[in-house]
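The structure follows.
All protein chains but one are shown in place.
Letters A, B and C mark the chains in the order given here, with residues in each chain numbered from 1 onward.
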Amino acid sequence: MTLTGVDVAEHNSAESCWVIVHGKAYDVTEFLPEHPGGMKIILKYAGKDATDEFDPIHPPDTLDKFLDKSKHLGPVDMSTVKVEQKKESPEEKTRQEMIALKPPLSQCYNLLDFEAVAKRVMKKTAWAYYSSAADDEITMRENHAAFQRIWFRPKILVDVEKVDFSTTMLGTKVDMPFYVTATALGKLGHPEGEVLLTRASKKHNVVQMIPTLASCSFDEIMDAAEGDQVQWLQLYVNKDREITKRIVQHAEKRGCKALFITFTDEGSNVQNGEETDNSQGAARAISSFIDPALSWKDIPWFQGITKMPILLKGVQRVEDVLKAIEAGVQGVVLSNHGGRQLEFARSAIEVLAETMPVLKQMGLEDKIEIYVDGGVRRGTDILKALCMGAKGVGIGRPFLYAMSAYGPEGVDRAMALLRDELEMNMRLIGCTSVAELNPSLIDVRSLTSHGNGVPTDVLSKSVYDRLQSPAQRPKPKL
Amino acid sequence: MTLTGVDVAEHNSAESCWVIVHGKAYDVTEFLPEHPGGMKIILKYAGKDATDEFDPIHPPDTLDKFLDKSKHLGPVDMSTVKVEQKKESPEEKTRQEMIALKPPLSQCYNLLDFEAVAKRVMKKTAWAYYSSAADDEITMRENHAAFQRIWFRPKILVDVEKVDFSTTMLGTKVDMPFYVTATALGKLGHPEGEVLLTRASKKHNVVQMIPTLASCSFDEIMDAAEGDQVQWLQLYVNKDREITKRIVQHAEKRGCKALFITFTDEGSNVQNGEETDNSQGAARAISSFIDPALSWKDIPWFQGITKMPILLKGVQRVEDVLKAIEAGVQGVVLSNHGGRQLEFARSAIEVLAETMPVLKQMGLEDKIEIYVDGGVRRGTDILKALCMGAKGVGIGRPFLYAMSAYGPEGVDRAMALLRDELEMNMRLIGCTSVAELNPSLIDVRSLTSHGNGVPTDVLSKSVYDRLQSPAQRPKPKL
Amino acid sequence: MTLTGVDVAEHNSAESCWVIVHGKAYDVTEFLPEHPGGMKIILKYAGKDATDEFDPIHPPDTLDKFLDKSKHLGPVDMSTVKVEQKKESPEEKTRQEMIALKPPLSQCYNLLDFEAVAKRVMKKTAWAYYSSAADDEITMRENHAAFQRIWFRPKILVDVEKVDFSTTMLGTKVDMPFYVTATALGKLGHPEGEVLLTRASKKHNVVQMIPTLASCSFDEIMDAAEGDQVQWLQLYVNKDREITKRIVQHAEKRGCKALFITFTDEGSNVQNGEETDNSQGAARAISSFIDPALSWKDIPWFQGITKMPILLKGVQRVEDVLKAIEAGVQGVVLSNHGGRQLEFARSAIEVLAETMPVLKQMGLEDKIEIYVDGGVRRGTDILKALCMGAKGVGIGRPFLYAMSAYGPEGVDRAMALLRDELEMNMRLIGCTSVAELNPSLIDVRSLTSHGNGVPTDVLSKSVYDRLQSPAQRPKPKL
Partner (left out) sequence: MTLTGVDVAEHNSAESCWVIVHGKAYDVTEFLPEHPGGMKIILKYAGKDATDEFDPIHPPDTLDKFLDKSKHLGPVDMSTVKVEQKKESPEEKTRQEMIALKPPLSQCYNLLDFEAVAKRVMKKTAWAYYSSAADDEITMRENHAAFQRIWFRPKILVDVEKVDFSTTMLGTKVDMPFYVTATALGKLGHPEGEVLLTRASKKHNVVQMIPTLASCSFDEIMDAAEGDQVQWLQLYVNKDREITKRIVQHAEKRGCKALFITFTDEGSNVQNGEETDNSQGAARAISSFIDPALSWKDIPWFQGITKMPILLKGVQRVEDVLKAIEAGVQGVVLSNHGGRQLEFARSAIEVLAETMPVLKQMGLEDKIEIYVDGGVRRGTDILKALCMGAKGVGIGRPFLYAMSAYGPEGVDRAMALLRDELEMNMRLIGCTSVAELNPSLIDVRSLTSHGNGVPTDVLSKSVYDRLQSPAQRPKPKL
């Protein structure tokens, strides 16, 4: 039986709340209090078609997975559903103008250029979600700033006619020493979402790490891969370990080549109020199932359920790298989660500088593969990490921005720019292969200096009432 | 006999000066030269009702305490007093508009947000009094900036499902590792003044330190406490030790649980002229009784007059912490008084970094409780202090701003935000209890670096006449 | 047979492309895909007179050297060539106004002043080519900034009535301890190009280094020299060693006194697209022949083909200085190529600080002459380098700016200003001759500090979306 728009429209309150998604009606009355993004946003669409709002922040299999079948009310005759005439807001009008006149792709000469364009053409809430981070966003900015405290000691008069910056990550040969790291909610930036990154990764022969919190479903992303293209799985561990097991084993069966276990926190409660803005709603919506009880004791369990190499993503001190080696995992990603979690967590590159000398001293540098992510924007950033001993670097936001600004061509050009920068800079530091990169090529002595390397504390500075010299007397009135 | 407005109005000069406060007349002719805020401000109200001006900066028992009974002239028939028609200034009009459109409380996501709103909605003089500090206000800003030279070394894969950041201060169990520190003149920010903070402290189960220079009287603040709520007394020591003794013993009798002896200076004389602005007048008005002769020799006397634990507030070097232990006091507060006193006094957190390793080396770290205040704005700030060895931190201005901007709800939300930040950040650094916090979780190596960590020298920079490149010639006139 | 404008105009497409340069026609159809600056720029002038565009970025002998004689079509009757009426752009109009009112030369008091004027009066593309550098231009700015981390320890009460800052470079007596280093495309700044610098060098008795990529031909620059004026040759090594040999031996025969072998990279490919802007086109146009395979093995070959002293330009680490000594070359120029190549290559002055103590310890400081270039703008910069042990410094861009802004008089004044600064500062540090300059006169301890000595990361900062305090509610509409 096909429902009509009128049928659905009657259930437009918290007492009885139906919504339409992709032409089907769902009774979400009981689900309301459980909705990770809060009930308010659902009630806004009570009795209406919620597809446009639903799509970018929920993988297509969300309703099947999380809403009991009994609440699936079946198809709606969409011709009977009243189409809401959305009034274009002035903001949206400005944005459309920005899109119409955006610079040609060929004028983007580096990864930061995509960010500049994305900022102009993205919806405000989507931009806010991608570009924001924890607290004062000092850590987010420190991630890139830290690279700028590392300087090169290049060699000259080396024959660099042929330079080869391909390398191997977990046994996979890749053309460039970076991978596309896992980032959430790709469809906020482009309607195709993560599969677009899958295709770009194939073209440039780099690995894509599939995010737990993708907008596309896991299978869609796997399906988008071609031939022997390698993908890894980033995993937030569910409180329900059975779910986790199902996800991991499904991924392995589908051909995923590595498992990156990630830790995060639920975010704060006070911001979960009625008036929380959308972008934060999105952040919370996607993370509430994550298990804060995950610990070193759980590692053997993971080793028992999969044969994939296991890596820990989010390691932030050398002591935990040593523990990881002891636990027998294949690698770690030094990361502060793009500055989205703990404010004043050090940059991955600084943790790397702490880690490698210890590993070398203990003879452990070959026992594990070390990756870093956060703040990578330039070919020089990548080379610095490799000189210090990283196996590769993860890049996230820049590809989201390239995708949001210019779609697949944007991501393609972003990767091509990195390739060119890598090639040129390998030559300029006098190295012809990744194997030649070593710590003598860089000077990291200033890296741990946070005296004033700290990015500006914007809020604190803006609330400060600056001292004034004595004011002139007011002009007397005539 | 009830006086009339006309009776009072006749005494409107320095020769004979009567004022009305809360419906009673007072002869302050002889008191004029002794008024700590200067005589000019009183003369402005000679023969008139001074209640509105008097209230926010004098506790209600001021006149009883400081003006001889013979000068209390008795009630005035207020219906006979001419009500001055205050013309709303353009500034006040703008302020009222700012108040009408102030952002909803739910949009304040951190303590700095309250400061931004308070700056817009507070009376200019009140804002000036709360927000100002000594000299170039470099120390005030350094207090927060210093925290940003400390970075975390978080642990991962720790079961953080349950985190507990309650702790014990001077034997009292508190829910969060901070207390509301003593700040002067609460009624400048909100008509209820300090009692509003008393109620918020109860709700969140933290300790309130009662200021000597409160707008409410000591007893009002004690009366506002409920049940077994714990309050401490902050004490500026009066030149007249009998007065001091009376205050201390009264506080103990009323149930105060600790005594925090504070040192300060009278401020400079040159600024005490006729044209001193109001905010500075307030600062001076309240501090002129304080005894600059207070010294280590006085400590035994205090130990003799009270059984309350005694703590020294304002310690600024490790040598004095050692002296405090020797003197047998129960604790110290490392503090530069919010940057209001000695410019270029180091931040408390920097003094803490100097202090704890010495105490540990000498085996004294358990002989005394160490608190810090100044610049605390974030949950991460609190955790950094605790990792370094502080028992707790004092927070002052942020609660004044929250109170000034949004009243009791503001303070409530400010504390709730801190609670959320603490919970989230405890998880993110991998600790489940205050006992687990330790120095290995932070990197303080940049903390003592003042190369350019120094906040901008605003005045000096603004008077500097910047060099210019050669100017274009002027356009010739036609 | 003389061609007419109509004859040429028929060949106006990629299928058949003729252009006129200096009254002669050339068939460049086959050359189009090989043109280092891309084919698009040539096609713009297909069938037309390209002289104005051709001149500033090609030495006059370019067509003879690089286009087969069979494609030289002979003279064109220029009276038959249609003269294009160029519409003056608004930009050009503004520029002409800037030129008309530019400040008198006497108001330029230091080298930076010429840069300020040049920025106003140069064509945008020419300014862009001179002033731009690699990536975020951090290295370019660091070059000057690094000098500012060096402070003097001057001596007093030294008789400085007569100060002599003449010195010897590679056996040549020069009046000042700097030389005019090689920079490309002088005619972009002034129609006379490099010969103008030749004449200024003669007047002030300093050495000019002749650039491989000059706008004037090598012989024009040599011809402009007078008497025993000394010139050096800067050499990018051609993939075709025979060409290189011809150039070197020709230079030696013409009287060049030293050979500075330079290494560079081709630049990236992705930026070589259709829409590359002119300035970058110029950069690429001039560098595609350079041999990336050049290596230490090639040095003996150079030593075999010339008796000129050989120096390596672009050395960036002490290890390579030692190698250079071993290879038996006469000197090195520590240089990062004006920040145009490897971003985050250290400044030459920092590499000098690393180099000299090692040489002294090994007793090698007299085995080789060390020069530095990059960022020199002040007499104090020069003296700092000499105190540290440099034999001299190269100065490039500042003379280009002086030349572009004021022609020969500009360069003359620029050198005179340096002379005056040197004289005054020699006195002020208490030295009367170059021989007295030594490391005890400076404090270099902060030189290696890159904590925040890093110049601002402009792009990164400009794309950052600053945090905001809560916004006021919008004013309700009436």
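As a working rule, a residue touches a chain if its C-beta (ideal position, glycine included) is under 8 Å from a C-beta of that chain, and two chains touch if they have at least 3 such contacts.
Everything numeric here is computed off the predicted structure, so don't read it as measured data.
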Just to verify: which one of B:3, B:312 or B:417 makes contact with the chain not shown? B:312
Option from A:102, A:203 or A:254 whose C-beta touches the chain left out: A:102
Given C:119, C:239 or C:367, the correct residue touching the omitted chain is C:119
So one chain is hidden, and I want to know which residue out of C:12, C:80 or C:449 touches that hidden chain in the complete assembly. C:449
Touch rule applied to chain C and the missing chain gives residues 104, 106-107, 109-110, 112-113, 115-116, 119, 127, 131, 136-137, 141, 144-145, 148-161, 377-378, 380, 384, 413, 416-417, 419-421, 423-425, 427-429, 440, 443, 445-446, 449-453, 458-459, 462-463
Touching the unshown chain, chain B contributes residues 135-136, 138, 263, 265-271, 273-276, 291-299, 312, 314-317, 319-320, 323, 341-346, 448-452, 454, 457, 459-460, 462-467, 469
In the full complex, chain A touches the hidden chain through residues 98, 101-104, 107-109, 112-113, 116-117, 120, 449, 451-452, 469-475
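We take it that only the chains that are shown with their structure count from here on.
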Per Cα centroids, the chain farthest from chain C: B
For copies chain A and chain C, the superposing rotation on Cα atoms, rounded to the nearest 5 degrees, equals 90
Could you work out how far the Cα centre of chain A sits from that of chain C, in whole Å? 42
Rounded Å distance, chain B centre to chain C centre (Cα mean): 60
In chain C, residues with contacts to at least two other chains: 449, 451-452, 469
